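Excluded from the complex is one protein chain; the other protein chains are retained at their positions.
In this document, chain identifiers A, B and C correspond to the written order of the chains, with residue numbering beginning at 1 in each.
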Amino acid sequence: MSTAPRPLPGWVEIGLMPLVNVALAFLLVGLIVELIGADPLQALKLLVLGAVGSSESIGYTLYYATNFIFTGLAVAVAFHAGLFNIGGEGQAYIGGLGCGLAVLALDRYLPGLLTIPLAILASAAFGAAWAAIPAWMQAWRGSHIVITTIMFNFVASALMVYMMVNVLIAPGSMTPQSRGFEASAAVPSMQAALQWFGIAVARSPLNLSLLLALLSSAGVWIFLWHTPWGYGLRTMGHNPEAALYAGTNLKRMTMLAMCLSGALAGGVAVNELLGVHHRLVLDFAAGYGFTGIAVALMGRGHPLGIVLAALLFGALQQGGAELAFEVPAITREMVVVIQGLVILFSGALVHLPRPWLQALFARKG
Amino acid sequence: QTAPIKPAVVFSTGGKFDKSFNEGVWQGAERFKKETNIAVAEFEPSNETQFEQALRRFAQRGQDPIIAVGFAQAVALEKVAKEFPNIHFTLIDSVVNLPNVQSVVFKEQEGSFLVGMLAAMASKTGKIGFVGGMDIPLVRRFQCGFEQGIKYANPNAELITNMTGTTPAAWNDPGRGAELAKGQFDRGVDVVYAAAGSTGLGILQAAKDRGKLGIGVDSNQNHLHPGNMLTSMLKRVDLAAYDSFKAAQANQWKGGVQVLGLKEAGVDWALDKDNEKLITPEMKAKVDAAKAAIISGQIVVHDYMSNNSCKS
Amino acid sequence: MEEVFTLVVATLAATLRVATPLVLCAMGGLFSEKSGIIDVGLEGKMLMAAFFAAATAAVTDSAWMGVGAAIIAAEALALLHGFACITHRGNQVVSGIALNILAMGLTVVLGTAWFARGGQTPPLSAGERLNPIFFPVAGDNVIVYAALLSVPVTWWLIERTRFGLRLRAVGEMPLAVDAAGISVPWLRYRAVLLCGLFAGLAGAYLSIAQNAGFSRDMTAGQGFIALAAIIFGRWRPFPAFGACLAFGLLDAIAIRLQGVKLPGIGEVPVQLIQAMPYLLTLFLLAGFIGRTVAPKAAGVPYEKEH
């Protein structure tokens, strides 16, 4: 009873514990799979193979992970500033509007080398602008940012449907989607890119946006921990009074943090629209914004952690789809259950195995 | 002797139990399964990128024919169909012009026209409601045909239109559907047409609770509330799916575009024991006459999607 | 004139119908938040409750069994939330999101397994539902009255009882509560369980009172609106109730505005009208509500030293 809690070794804390958490989640998933009459071991095998078993499935896993990296980073940057940005979904969506408008306006006149960077900038700018309004409301009017960002998700959705149905719909199209982008405005797929180097992989939606996501991760890491602004941002997140004392303008910093967050969320649009759909479509944000919250927290707000967590969630998404494909008893909702459990165990119940691990390492140490 | 076929279905993101066209396809597939004892592989994607993935996976495994449900799959299907020219694809609700693709589209406006006439004739208040899911062109096609039918039967009748929401959740929100319907009833509506997927269940339930009349959509929903269901606008996706499989089994599968309207029995209105008391012989006669006129081309029902407007 | 009157009455009745699940969720969420446990999982609790209410009512032919099952289901999720956030000091928002996702999947998985209708429960007959008591047109079933009653009861519990005093204290400064010799976890568990109770009722309302059966994702974001109402009401029962009514009213009006040509403006796009409740909320938040003060310890796990 009176044993002092020994801090766990670093590698256990950062490396082993998340694995134990995921394992616990899968244990429970296995139980449910057993209950609905499928073979848990077989399911696990299919899930893993489905996620990383072939170059195609790896491509899909990485493609999903790209989205999760963007939204995870978005949530993390705001979180470090003490702001809970629940609006990644809407920011990604409006980022897509910016992306689409830019490409539709430019792709027939400019070469891809110009259109693509401009479209990426437009995604970021629109995402940032959509985040800037709640940020402004928080900074100047004191409106609760959790609520305003949730509201902005709904408003973004309404705005997009209006734009798609009434303005941007391609003439003669039956469905609310814009005309296709010119081929020059497409972010090259990874398959094509690797082909340049003579490497052949199966086709998948994976495209060079992944590199943008990784670059963004590195950028966020440098920004947060290696620049004075990042320092000021984190100071504000931990202790606004100290930030004020240190000369940080809290209002401006709130704007900066949220705009950065929104711009990162806009990355989803780059991956989805420029990389995959090559046109503006509805609902491409498909919940990535929300899962981003779990990704950010599971990755402990650190870009490296976020990339790893994003890979896990990408693998779950892809492996889960394959699983549902292969096993008739396992439906896509079962995959949703699996995701919920993984988020629960590796996000909210992270401390669950701590006492056991502590006991284990206390005995050893 | 025909070779055993390996059919497959890729549903749209609404899922196979959407009380709408996915479910229709599923019913067609079930019927085929039961009759032939041939297994039908199926997949419910949870996002749009999985369309292409699923279609390709089925094609790689030699599943043939493959039915893709929903307009949203057109882009993905076009890509995959080019890669697998020997596999037969059937696309429902949209058109892809490839030799190995059979595109099935429906003239929902014609069916909606007929149920619009019935609504106008059954309404005592002259106010009729329409509740759609999301405000997208397809839903407006239903609404536009419905409106033309109403005006045809009663030029003075008034149509009140509501859409449920702006996210895909709008197809799955019976509570809001019920509220929308009640809002229309409060304004005097006594017949409501539900073209909103699962949201429709709430709409029809509200009609039942308030003693009003509801009109179902896609499949025959008359059995839901006998006595309170005026009729249902049938969109025979089940037949489309079933026929496609049967044709493949008989080695008679053909590519090309099939436009299924009243003439092809692709759309229709439902009359069965659950609503026969509500349809007077006079109503039936008028609707049958209009149906014949449409089939013969005497009446042309304007298609919203032809010019993205309800005016021709 | 009479038409206008009926329209007003009908709009008010609609307001109440729409607001009922919001009010119940808001009151439940209030208990949780007052105790310092943020509950983003109202949505999931409500969904789970809605499913079990309809499933049980369909199987047992009893609406009341359905209500009981709804409460038990919501409490199970509430306990899980408590286990994660109170016992294991996990992140409250993540736990809430996880439970939402879990509920979204599990209701359909179970529903498909039990009823084979793609996650829907069989439609309920009148006997299996909670029916209107006095005014069939208004839809005033027992849960509507329960929701109305829940507001003064919540206020009374929070403001006038020992439990309420401790609850408010633990949300502001758990250390003070601990130092006063009161168990912080037990207090918070009770708050979370109360939240489950209310969310359970809200879920039952959705599937066996307002509707006649469960369909997937039928909560459609109402849990989040309730959360907004709590913040809007600055964590006080009556103002939060007011906010719920305002949301209901906005919705009721928005429904009636669709497709209407407004003088001078013409027909307003449907999407704008649908976004109106959110826009108005934002407008009010920015313009009139000003700074919001959450319970100080909300969201912060209480870490007691050994």
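Annotations for the structure displayed:
The rule is short, and it goes like this: a contact is a pair of C-beta atoms (placed from the backbone, for glycine too) under 8 Å apart; a residue touches a chain by one contact, two chains touch by 3 or more.
Note that in this section contacts and distances are computed from a predicted model.
A chain of the complex is left out here; the name its UniProt entry carries, from "NAD(P) transhydrogenase subunit beta", "NADH-quinone oxidoreductase subunit N", "ABC transporter ATP-binding protein" or "Phosphoribosylformylglycinamidine synthase subunit PurQ", is "ABC transporter ATP-binding protein".
Taking every chain of the complex into account, the omitted one touches A, C.
Among A:171, A:198 or A:247, the one in contact with the hidden chain is A:247. Against the chain not shown here, chain A presents residues 1-7, 222, 225-228, 231-232, 234-235, 238-239, 241-242, 244-249.
Residues of chain C in contact with the chain left out of this view: 159-166, 168-169, 172-173, 175-183, 296, 304-306.
Basically, only the chains that are shown with their structure count from here on.
Taken as a contact graph, with one node per protein chain and an edge wherever two chains touch, the assembly is complete, since every chain touches every other chain. Looking at which of B-C and A-C shares more C-beta pairs in contact, the answer is the pair A-C. The distance from the centre of chain B to the centre of chain C, each centre being the mean of the chain's C-alpha atoms, comes to 34 Å. One finds 28 Å separating the Cα centroids of chain A and chain C.
Annotation for chain A: residues touching 2 or more other chains are 154, 158, 161-162, 165, 331, 335-336. Across the assembly, chain B contributes 15, 135, 166 as residues in contact with two or more other chains. Listing the residues of chain A that touch chain B in their complex gives 60, 63, 154, 157-158, 160-162, 165, 169, 171, 173-176, 204-205, 276-277, 279, 281, 283-284, 286, 321, 324-325, 331-332, 335-336. Interface residues of chain B, counted against chain A in their complex, comprise 15, 43-50, 52-54, 57, 71-72, 74-75, 93-94, 134-138, 166-168, 305, 308. Of all residues in chain C, those touching chain A in their complex are 80, 83-85, 88-95, 97-106, 108-109, 112-113, 119, 221, 224, 227-228, 231-232, 269, 271-272, 274-275, 278-279, 281-282, 285-287, 289-292, 294, 306.
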